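All protein chains of the complex are present and in place, except for one that has been dropped.
Here is chain A:
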Amino acid sequence: MSDAVLDKQVKTQKTRKRKVDPEIGVSLSWKTLKMQKQLVFMSVPIAIYLIIFNYAPIWGWLMAFQNYRPALSFGKQEWVGLQQFKFLFSDETFMMVLRNTIAMSFINLVLGTVTAIGLALLLNEIRAKFFKRIVQSISYLPHFLSWVIAAGIVATSLSIDDGIVNIVLMKLHLIKEPIMWLSEGKYFWGIIGASNVWKEVGWGTIIYLAAITSIDPSLYEAASIDGAKRFQKMRYVTLPGIKSTFVILLIMNIGHILDAGFELQYLLGNGLTVDWSQTIDIFVVKYGISMGNYSLATAAGIFKTIVSVILVFIANYIAKRLGEERLV
C-alpha cells in the first residue's frame, strides 16, 4: 500500500473518530469497509470459517422434520412434520434420558458451586502463602486430565475387590461387604456428582478466590469494628462480595443444564445402570450414529439447543430485573 493511501486512511479514521461516537455513529457502508479492508481481511475469513462449522450445520435440522434415509437424495426425502418430536416426547426412554440429564446436571451444578465456594472461602483463610499455593496447585491438577483417565481412576477407586473407597468404608465399619458401586443404578448420580467435584472443584475456586481478593479490605475492618466474628464476616462481607461472580457463572451454567456431561456417563455407564446413566447426548449418539436413526437424534439435538438458548435468555432477563450483572 502506498504512503498516500495510508495517510488518507489514518487521517479519515482520525477525523471520523473525532466526529462520531464509534459505538453508534459508524454505519455499515462500503466506504468504511474499504477503508478498513485490512481488518476485514484479518477477520472475515475466520468469520466465514465460523459460519461453515457452526451455522451451516443448522441446515441439517431439516432432517428432524423428515424421515431421513441416507440412500435417498435430499429432494426425495419423506417429510413428516413434527412426528419425530411427537415420538420423542411420548417415548419412555427419552423421558428417562431427560430426567437423568436434568438430575445429573442439577447435582453437578449445585454440588460444584457449593464446594467451589466453600473451598475458596477456606483457602482464603490460610495465611501461609506457600501452603495455600501448594494446596491450590494440587487441587486443580485433575482438571487437566481427560475424562478417560478420570473414568479409569473412578473405576479403580470404586472397584469391588481392591477399590480404595470400599477399603476405607470397611475399615471405618460403615459397610460390612464391599459395594458394587458401578453395578447399581441408584449410586450412579452420586458417583457422577462426586467425580465431578473431585475433578473440577479446584478449578472452580480460581474464579471465586479472585473475586474474594478483590473485595475492599476496609469492609472487613468495618465488620470487625462492629464485632463480627470470622463466620459472620464470611456471611456478611465475603458472600455478598462474590455474588455478582456467582450470578454470572450461574447464568452461564444454566444454559448448559441439558449438558449433564457425556464422557463420564458414557465411560462409566453399563447395561446394569443404563436407566440412570443415559443422557441426551448418549441417546443422540446411540440413536443417530449407532442405529442410523438420524431424524430422531437430530430432533433430540434441536430440543436441547432450543432449551439452552431459552434458559440463558430467561436467566439473563431475571438477572437484569434483579439488578445483577448479566451476560448478554
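The rule is short, and it goes like this: a contact is a pair of C-beta atoms (placed from the backbone, for glycine too) under 8 Å apart; a residue touches a chain by one contact, two chains touch by 3 or more; residues count from 1.
Definition applied: contacts and distances are computed from a predicted model.
This figure omits one chain of the complex; the name its UniProt record holds, of "Ferritin-like domain-containing protein", "Carbohydrate ABC transporter permease", "Sirohydrochlorin cobaltochelatase" or "G3E family GTPase", is "Carbohydrate ABC transporter permease". When the omitted chain is restored, the residue from A:Leu169, A:Ile206 or A:Leu250 that touches it is A:Ile206. Touch with the chain omitted from the figure is made, among A:Arg127, A:Lys186 or A:Arg321, by A:Arg127.
Touching the omitted chain from chain A are residues 1, 3, 6, 10, 13, 16-17, 22-23, 26-29, 32-33, 36, 38-44, 46-47, 49-61, 63, 119, 122-123, 125-127, 131, 134-135, 137-139, 141-142, 144-149, 151-153, 155-157, 159, 161-162, 164, 182, 198, 202, 206-207, 210, 217, 220-221, 223-224, 229-230, 245, 248, 252, 255-256, 262-263, 267, 270, 281, 284-285, 288-289, 294, 297-298, 300-302, 304-305, 308-309, 312, 325, 328.
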